[in-house]
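Omission of a single protein chain aside, the complex is shown with its protein chains in their original locations.
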Amino acid sequence: MMPTTRRTTIALLAAALVAAGCGKQEPPKPAADAPKPPPELTVRIGMAAPLTGPQGHLGKDVENGARLAIEEANAANIVVGGNRLRFELVAEDDEASGTKATVVAQSFVDRKVVAVIGHMNSGASIPASKIYSDAGIAQVSPSATAISYTAQGFRTTFRVMANDSQQGRVLGEYAVRQLGAKRVAIIDDRTAYGQGLADEVERAVKAAGGQVVGREYTTDKATDFRSILTSLRARKPDLVFFGGMDAQFGPMVEQARTLRLQAQLMGGDGVQSAQFIKLAGAAADGVVASSPGLPLDKMPGGAAFADKFKAKFNTDIQIYAPFAYDATWAVIEAIKAAGSAEPARLLEALGKREHRGVTGVIAFDEKGDIRGGGVTLYSVKGGAWQTLETIGGAAPAEAPAPAPAAAPAPAPAK
Amino acid sequence: MRDPRRLRLVGLALGLLALLLAPFLVDALLGRAWVRVLDLVLLYAMLALGLNIVVGYAGLLDLGFVAFFAVGAYLYALCASPHFGLHLPFWLLLPAAALLAAGVGVLLGAPTLRLRGDYLAIVTLGFGEIIRIFLNNLNAPVNLTNGPQGITMIRPIEIAGVSMARPVELAGLTVPSLHLYYYLFLGFAALALVVSSRLEDSRIGRAWIAIREDEVAARACGVNTRDLKLLAFALGASFGGVAGALYASFQGFVSPESFGLTESVMILCMVVLGGMGHVRGVVLGAALLVALPEALRYTGPLQRALLGSVYIEPSDLRLLLFGLALVLVARWRPAGLWPSPVRRRELAERHAPGGPESAQ
Partner (left out) sequence: MLGSIYALVALGYTMVYGILGLINFAHGEVVMVGALVAITAIGVLGPATGLPGPLLLLVALGVSVLACMLLGALLERVAYRPLREAPRLTALITAIGMSIVIQNLAMLAWGRQYLSFPALLPNEPMILLGATVTGTQLIIVALTALAMVVLMGLVNRTRLGRAMRATAQSPALASLMGVNVDRIVVVTFLVGSALAALAGVMVAGYYGQAHYHMGFMLGLKAFTAAVLGGIGNIPGAMVGGLALGVIESLGAGYIGALTGGFLGSHYQDVFAFAVLVLVLVFRPSGLLGERVADRA
């Protein structure tokens, strides 16, 4: 008993000392590691995505995209403010969980990352965004598309992918006007992504004069869709839109073909992947899907990116790697423009700068959404995605719909 | 020779001091992320204590406990966010969350009274999923829960006009938001602990244990098994409801995907691994299972120190090691890390005098 008590007392004394000490240095640390003049300066950039669990392949895709950008930047010997910058990617697994995401976010703040690429899911990006906002660290999501993510009034939230409303509008209008679909059926997977996109498509289809003849639902773990496809078949749709991911759309397309469902099949960016074609096999032919940004093979550096990715990681690009790559370069370019890797100056430069990435021009509006993000439509022909056309893009002053007037832009979130 | 009572008192005071200083200590030594982990440990301790009443005391295997957590969280989220434009105060919402969750607990308990063991497990699992599916789908035709998109911008708890989301200046000392939440959660966890351990020693607690050991015999002895089972469900659920409301204010965001089956399974693991029916063990279980996956993020430096370089990426290894840890702990401490003395004795007896058959 005695030794324990004495040891505890000593520990507590130490604790009290430490506590008193840290009480003074408590106010938000300005992270002023920029002006010191060592020749090499390590700059940490955080990356958070689900690296395990059902979405592990997508999260790894984000990590790989970011890693490629970091390695290129290190090879380019970027000198800022007299220091040669050595970038370091701090990759963490948020398990697609909002709870874990906040712990990861806090650990990024502790480790003094200058910006964060992520999170992948809206459900993780949103709770984490408050922590980044409090710390004044820029958060650039490669893939969170929920409208509410950038609508919280934080200055630190950005994304390089068109949000649900931007993409859903293009998809809905294209379905009705270009593909001539009068009767549209919609399926979604009841995730934040699938449901959000499907709702926006439904809205756009109705606005364009189409009719929504059926709405069915599945989950992001299902593999059998025969029942819902059969019940949709009875309503004779011209087109079936699916809001969800390729792992479901692959078998769904195949099952639709065996059920002889005579309708154009369409999906969003979640299905515009090489994996979808592998999973659906021959049934994939003729399927239309969209992806935000411009086609990779038409972009300067796009084809090179795809080759480098394949060579380095020996795996296909899933979906988000190009976006993560662009998000990472956006941060690096902002550091160059600001002449400093200090989070506050980086943040300011990030909001103003624009640069040409592999998915299009990366520039942000006052909410942090990508400005005038184009959406490209593709269709499967002969076992590969072929570009149909790009809608919007390049021209920044497009979009009358997202009404930027009401944006609560300058509200200092601190 | 010193008076053992005084010694205990000193120990208690020191322990209390340690608990009070913990967030500052952890912040200084490990970083603020660990204060957040500490907050979550307390939150999950509340949940595990709630489930412990149902599983540990009354012996009802519940695989849908997260439903009560969800009910509490959504009640708070809906009544304190711009979603409905409601901003009810927390001192109203916390008891409401407890009551609502207790009500749902009774609702769940009533039809399942006749079920035992694994049949009960699968039905509670079903109830948990049903609640989650409803939360996920009630955005149409009337937008009640905002569906899969979840509810954002939930207001933090305010006490006397002071928001817990901002640092507070107190006698020259800045207390950050995470520390404030720590003290709040500590208070509620302590309350849950006291209520749990008082219950254990009460008539009700002994009746629950009688039901757990042998329901038929308990009924024969005049125990009202129906009411007592419902009471266990209701009380356990109310702990979950309060924890849920606290979680909603802490995170500022809730969405249905946070309330899946894996969460229920993890809470059950905390109870079983800590030591079923033993409050201190359960709290230890919660601490271990919340902190371990976070600690395992840092295996990179460890690998470098032991093996020279990083062979397997920490993110690949993390959950693998976590799973192994579960297996190993269950292997070496089958009764839980810190079982209640009674249970330890029972197990020892079962093994000692010529148990049914030798283990190997």
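First chain written, first letter: the chains are A and B, and each begins at residue 1.
Going forward, a contact is a pair of C-beta atoms (placed from the backbone, for glycine too) under 8 Å apart; a residue touches a chain by one contact, two chains touch by 3 or more.
Predicted model only: the values in this text are computed from it and were never measured.
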- Note on the structure: Within the entire complex, the undisplayed chain is in contact with A, B
- Which one, A:G82, A:G180, A:G209 or A:G281, makes contact with the chain that was left out? A:G281
- Note on the structure: From B:H83, B:H179, B:R212 or B:H278, the answer for touching the chain not displayed is B:R212
- Message: For the chain not shown, which residue from A:S97, A:S133, A:Q264 or A:Q318 touches it across the whole complex?
- Response: A:Q318
- Note on the structure: Residues of chain B touching the missing chain are 55, 59-61, 111-112, 114-123, 125-127, 129-130, 133-134, 136-137, 212-214, 216, 261, 265, 268-269, 272-273, 276, 312, 316, 319-320, 322-327, 329-331, 334-336, 347, 350-351, 355-357, 359-360
- In the complete complex, which positions of chain A touch the hidden chain? 52-54, 56-57, 59-60, 190, 215-219, 221, 223-224, 226-228, 230-231, 246-247, 250-251, 254, 258-260, 275, 278-281, 315-316, 318
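Here is the rule we use: only the chains that are shown with their structure count from here on.
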- Item | chain A-chain B separation of Cα centroids, rounded to whole Å | 32
- Please give the residue numbers of chain B that touch chain A in the complex, ascending. 7, 10-11, 14, 17-18, 21, 24-25, 27-29, 31-33, 35-37, 40, 136-137, 139, 147-150, 152-153, 167, 172-174, 176, 178, 251-255, 257-258, 293-294, 297, 315-316, 318-319
- Query: Once bound in the complex, which stretches of chain A touch chain B?
  - Reply: 1, 5, 8-9, 11-12, 15-16, 18-19, 21-23, 26-27, 51-52, 91-93, 96-100, 102-104, 106-107, 109-111, 122-123, 126-127, 130, 146, 148, 151-152, 190-192, 194-196, 217
